[in-house]
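Here the complex is missing a single protein chain, while all its other protein chains stay put.
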Amino acid sequence: MSPSSSPSDDPFAFLTLTGPVPRLTSSRAWVAAVLEAEAALAAAQADEGVVPPAAADAIAAACDVERVDVAAIVEEAALGGNLVIPLLPRLRALVGDEHAGAVHLGATSQDIVDAATALVVHRCGDAVAAVLGDSARIVAGLAADRGDAPMIARTLGQHAVPTTFATVTDRWSDGLAEAAAALTTASRSPVGLGGPSGDGRSFGAAHHAVVERFAARLGLPATPVARHGQRSGTAAVAGAWGLAASVIAKIGLDVVLLAQDDVGEVAEAAPGAGGSSSMPHKRNPVAAISARAAAMQAPGLVATLLHAAGSGELERAAGAWHAEWPALNGLLRATGSAAQWLHTSLGRLAVDPARMAANLSRSQEHR
Amino acid sequence: MSPSSSPSDDPFAFLTLTGPVPRLTSSRAWVAAVLEAEAALAAAQADEGVVPPAAADAIAAACDVERVDVAAIVEEAALGGNLVIPLLPRLRALVGDEHAGAVHLGATSQDIVDAATALVVHRCGDAVAAVLGDSARIVAGLAADRGDAPMIARTLGQHAVPTTFATVTDRWSDGLAEAAAALTTASRSPVGLGGPSGDGRSFGAAHHAVVERFAARLGLPATPVARHGQRSGTAAVAGAWGLAASVIAKIGLDVVLLAQDDVGEVAEAAPGAGGSSSMPHKRNPVAAISARAAAMQAPGLVATLLHAAGSGELERAAGAWHAEWPALNGLLRATGSAAQWLHTSLGRLAVDPARMAANLSRSQEHR
Amino acid sequence: MSPSSSPSDDPFAFLTLTGPVPRLTSSRAWVAAVLEAEAALAAAQADEGVVPPAAADAIAAACDVERVDVAAIVEEAALGGNLVIPLLPRLRALVGDEHAGAVHLGATSQDIVDAATALVVHRCGDAVAAVLGDSARIVAGLAADRGDAPMIARTLGQHAVPTTFATVTDRWSDGLAEAAAALTTASRSPVGLGGPSGDGRSFGAAHHAVVERFAARLGLPATPVARHGQRSGTAAVAGAWGLAASVIAKIGLDVVLLAQDDVGEVAEAAPGAGGSSSMPHKRNPVAAISARAAAMQAPGLVATLLHAAGSGELERAAGAWHAEWPALNGLLRATGSAAQWLHTSLGRLAVDPARMAANLSRSQEHR
Partner (left out) sequence: MSPSSSPSDDPFAFLTLTGPVPRLTSSRAWVAAVLEAEAALAAAQADEGVVPPAAADAIAAACDVERVDVAAIVEEAALGGNLVIPLLPRLRALVGDEHAGAVHLGATSQDIVDAATALVVHRCGDAVAAVLGDSARIVAGLAADRGDAPMIARTLGQHAVPTTFATVTDRWSDGLAEAAAALTTASRSPVGLGGPSGDGRSFGAAHHAVVERFAARLGLPATPVARHGQRSGTAAVAGAWGLAASVIAKIGLDVVLLAQDDVGEVAEAAPGAGGSSSMPHKRNPVAAISARAAAMQAPGLVATLLHAAGSGELERAAGAWHAEWPALNGLLRATGSAAQWLHTSLGRLAVDPARMAANLSRSQEHR
């Protein structure tokens, strides 16, 4: 029996499962990535003459997520502790007796899971960077339309000195660019092949050449030293996604604060959204609120990933490696969802220069 | 369209979705808890003569999770930002025109969501405490069978002085008892009723009496001051579940360390589990590993909940309240799953007194 | 050479080292607590006839922090990894040859360090609870003076419905009471005595009786099972202090938000404080800001403590135990400093009912 009985078993999916990431981090997406890694390994080994081309072709044909029972693999992962172990007998059966011996040749499950993880992260990084890029374009439009509107700067919650709305949009643009750049850069984790001992000797003399081809086929950088027990890659991904989430959380907070009834300089204008169960007159900035709520998940998940990265035993961690997966998937999803909600909020944003002017003039008369 | 297309959309469900908690924290369970809170409110108001008994009866009959479209409610929660807003029109329609006015009377959505949260936590607390209690019974059996086996104590990784296996089982028993006690105690969060301003005046003169009856019907303590913007309850729950997870993580680590091939004093004995993709001779303590991996999720989630608890604006938080839900559901699930895996590990545990004796004698000869 | 060359080597001492905690968590305070634990052990053993009364008297006389070189002990702790190891030869020398054998009899350093930790936590808990209690009295005064002032409730940053300032003060009172109660309750960690193996057998037949007397002399509960490798006590302390910090952070945020120039319903009135380097007209709520800044340190420190509590190896942790100390001392200091700053902020608080009324009437005319 699958652990959850309902297709929408996460009651708070609206907060952490919006945008492109859920599709890229589903069971299906992960199993597909595992299959891509197995296929890339066989192809790389064929390139180097380690396995016959026909074997690599047979493996490539078998590495099709449509041909495996994703739900069963996810469930049986409990027995061996990762997604590769229940996949291998199925894959060998699909490949057939002649070439079954070429499947997973020289590899250990961590070679494949780590490469699949890098693929998933890479795809999510590009997808979320694109959402952030779209948001930056919306902000550029806000800046073009309203950037010259005079308003009061607020520091420590107090009225400081006059500025314009461009100070806000410049800050948002800068943050979105930094966040997208971090995701794009850090979401290209190097992949390696270590085999059961991590030293790669199970891949024979062609080890380094196979690693290079394996990485090239996956579109990722190669590392000659397999990182089964050296998790700086995990830490780098964690840091970049944490950075992106903090940028999003901050912009969401700016929207919430400028949308306060006592300030009223922006509002989320969306028919049907932002209502209240008891106060129909309210216009809550629900997209910015959701962006903040999602983004606030990130720092704790980053801490989990950093702890896991530093807690692994010798050549392969007994728990700390496994602990990376839910935290990482959660971080990708929460940050991606936060990015999507921020995009929605910015798209809904109505700027009120008259209110800005009124607040500014009230501020000036106090001097 | 639901955010995820597959019934097992969490590829790492085996780590964080085992045991009794997934069923108690599903969309269905949360919507059911929301409905229970609405029914309890109407019943409490009927008890105090605020609404007619017939209205409370009609509401009770409507508050049946079988009668609402859980998936639609979860999806539409995105519009208003919580589960109650999309539920109310459905509930009023089910109740019918005559008594629709008695639904949610005086309440704001946070009254209901917070009470539903307390119900969910309470049920999870009891269920996970029961799993821990069962584990304690397994440990008691290990202690009875093998507690007098001499072994070497290990401090800072070094051989210290001789002891017996009872030192290990006593420590585990003590931890499990503390963890279960923390869950039982802290998972009874007080419930209150504040209404739209949080001061309860929307409930009229009967406010305090209604709160008492509301809480009694839900089987939880009452708080006269609604805690929409005072989140010590969230922090208390977080602390208790974090404590339980840390106890589990530690016991899981003990198993992993004693099961090292270099130590070999315990093993997980389970046909079919613990295999390796490349090394069939290995017997990995996969249940303890999974317990650790799940439990390692907790500290970061606790930090998220504490940050959220301290970051809410005035009478209701614009994001920090919403941020509690995924972190809390995640904490309940990860800790519950860790408890279940630890139970599995302890149930599988084979203790090897001969190896203990051999390690001890090797230790003694070094003096 | 001492690691820091200056008496005020923490440039941000104003944020995390205010209030009563620095004095209670200094090197001197910790070494004094270690000495108290050694004295209590000898006295408990004398009570049970394990050591002669004269030995306990000699040890009590030697266990005077004025008689040891605190700075040298702190520095030499680096050699053995804890504060007890460099203290013992000094203590034995002070006691003299006749009774030196009765010093630390049967104990291991963790027995003493853990007891000293419990003493330090207990004292800090009482001291910070007292600061919170004083704050509650200030809030009660604000409620008495201004509680009936009408104001608008603000939910999700939006004007909700009218309420009075009592909603704010009731929330603060409730939070402060919960925080103080948590500190008082959880800061009484049980103490035990395990000896080198943790099983207590080094204390002989009187083990349990000595533990009871030891705990009674320290004014703390006793645990029959020493908790060298069972850290639920650490987790419980972490949770309670995290709860207190989250309450403080929230009240500090309320002050900041109500003190916004755009709201202006409260202000910190303090000659000389709250100035700006560039804007002399500003009146920043610097005490509330400092309270928030200090309190925001807590969730991360709690996560560190929970991770440490769950990461310790077997009978004594190789790093995770040691990791508790800076995180715990940091948590006590940050939370205590946050409490002190909040006290200052509340003491400075000027409430402006006229501004509340003006904001309320502006809110009403929008309906």
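Going in written order, the chains are labelled A, B and C, and every chain counts its residues from 1.
Everything below uses one rule, namely that a residue touches a chain if its C-beta (ideal position, glycine included) is under 8 Å from a C-beta of that chain, and two chains touch if they have at least 3 such contacts.
Keep in mind that this is a model prediction, so the values were computed, not measured.
Counting contacts over the entire complex, the absent chain touches A, B, C. Residue A:154 is the one among A:154, A:188 or A:343 that touches the chain not shown. Note that of C:125, C:175 or C:196, the residue touching the chain absent from this view is C:196.
When the full complex is taken into account, the listed residue touching the unshown chain is C:285, out of C:175, C:264 or C:285. The hidden chain makes contact, of the residues A:29, A:248 or A:334, with A:248.
Shown as candidates are A:19, A:86, A:125 or A:198; the residue that touches the absent chain is A:198.
Across the entire complex, the residue among C:16, C:45, C:167 or C:187 in touch with the chain not shown is C:16.
Touching residues on chain B toward the chain that is not drawn are 154-161, 256-257, 259-263, 276, 279, 281-285, 289, 299-300, 303, 307, 311, 359, 363, 366-367. Residues 2-18, 22-23, 25-31, 70-71, 74-75, 77-81, 83-85, 88, 104, 107-109, 112, 195-196, 202, 252-253, 256, 272-279, 284-286, 288-294, 296-297, 299-304, 307-308, 311, 313, 318-323, 325-327, 329-330, 334 of chain C touch the missing chain (whole complex, contact as defined above). Of the residues in chain A, those that touch the hidden partner chain are 81, 108, 110, 153-157, 160-164, 166-168, 170-171, 173-175, 178-179, 182, 196-199, 201-202, 223, 225, 227-232, 234-236, 238-240, 242-243, 245-250, 253-254, 257-258, 295-296, 298-300, 302-304, 306-307, 309-318.
We take it that only the chains that are shown with their structure count from here on.
Mean C-alpha position of chain B lies 27 Å from that of chain C.
Chain centres here are Cα means. That of chain A falls 26 Å from that of chain B. Centre-to-centre separation of chain A and chain C, using mean CA positions: 37 Å. Counting partner chains per residue, chain B has residues 81, 108, 196, 202, 253, 296, 299-300, 302-304, 307, 311, 313, 318 touching two or more of them.
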